[in-house]
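Note that one protein chain is taken out, while the other chains of the complex remain in position.
Take a look at chain A:
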Amino acid sequence: MFNQLKARFGSGLAVGVIGMIAIWIIAMVVLPQLLMVDYSFRPNLLPADIGGPKDVYSLVNYQTLFTNKIHLEIFFKTIWSSVLVTGLTLIVSYPIAFYLAKVATPQKAALCLVLLIIPFWINEILRTFAWYIILAYKGPLNALLLWLGFIHRPIRFLSGDGGVLIGMVYAYILFMIFPIYNAIESLDTNQIKAARNLGAGWIRTHWRVVIPHAKPGIATGCIMTFMLAAGSYAVPSILGSPGSRWFTQIIYNWFFEGGDWNQGAAYAFLLLVICIGFIALVMRVFKVGLGDIAK
């Protein structure tokens, strides 16, 4: 890469560009992470004791999670709910992506994309608050459902995980739609016509032709949505109830309320490692390679 840049822009600029990227990655990504790894293996001590005889490396911080039943439960609930969010987002996004890529005229597709993107110009917290209002016990959604006669008394959307799931599907829908849209758009429309022509109904056409082609896009969308959902803080803290805490909230508490950075760092790494492991497993099951995703 250095030689290419040098050939094109001269060595001065090449050193500058590479240097800045290196500083960015090392000083702002790698070193802080290493510091956190270091923290996670050391006990939480008073400033006077740091570097003293009590400051030894151990796995105690990691063991805490497995001895705390409540934390462990929230941890697995976070993973499971993120799977649920990913699944729901996929179900909502796939038809939209297919419509945009293959059904809509170019003008309509452009309009829809703009309509999808505009809400994302607004800050995530504000959008989540909007859902807080919509889903409130005496909020507009309940009022509408009551007026239409679908329900006889208001639903408590915001107790339990319902509100969090809805908020997250909304927050991450674009991360799912765009990769799937790109993947489906690259499918030759004649493939769909050929499947229809050979007698396939719509479900089989999607199952055998469109989805296999779009698999890398679906995988990319699912990975992004899953990682974002598992690592989300704003949505669960606004739309969640005390009974539906997210693991990120526990991590936050260790850092900023417990003041125990060492314990928080250990929890954060456990979440990261389990998420990566989970994704690797799912990719293995669905036979998606890293190369497919990078396309």
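Just so it is clear, a contact is a pair of C-beta atoms (placed from the backbone, for glycine too) under 8 Å apart; a residue touches a chain by one contact, two chains touch by 3 or more; residues count from 1.
What we mean here is this: contacts and distances are computed from a predicted model.
Enquirer: Please identify the absent chain by the protein name in its UniProt record; candidates are "Spermidine/putrescine import ATP-binding protein PotA", "ABC transporter related", "3-isopropylmalate dehydratase large subunit" or "Multicomponent Na+:H+ antiporter subunit A".
Expert: Result for the unshown chain: "Spermidine/putrescine import ATP-binding protein PotA".
Enquirer: Going by the contact rule already stated, which one of A:Gly12, A:Gly51, A:Pro106 or A:Gly199 would touch the omitted chain in the full complex?
Expert: Touching the chain that is not displayed is residue A:Gly199.
Enquirer: By the contact definition given up top, give the residues of chain A that touch the hidden chain.
Expert: 188, 190-191, 193-201, 204, 208-209, 212-213
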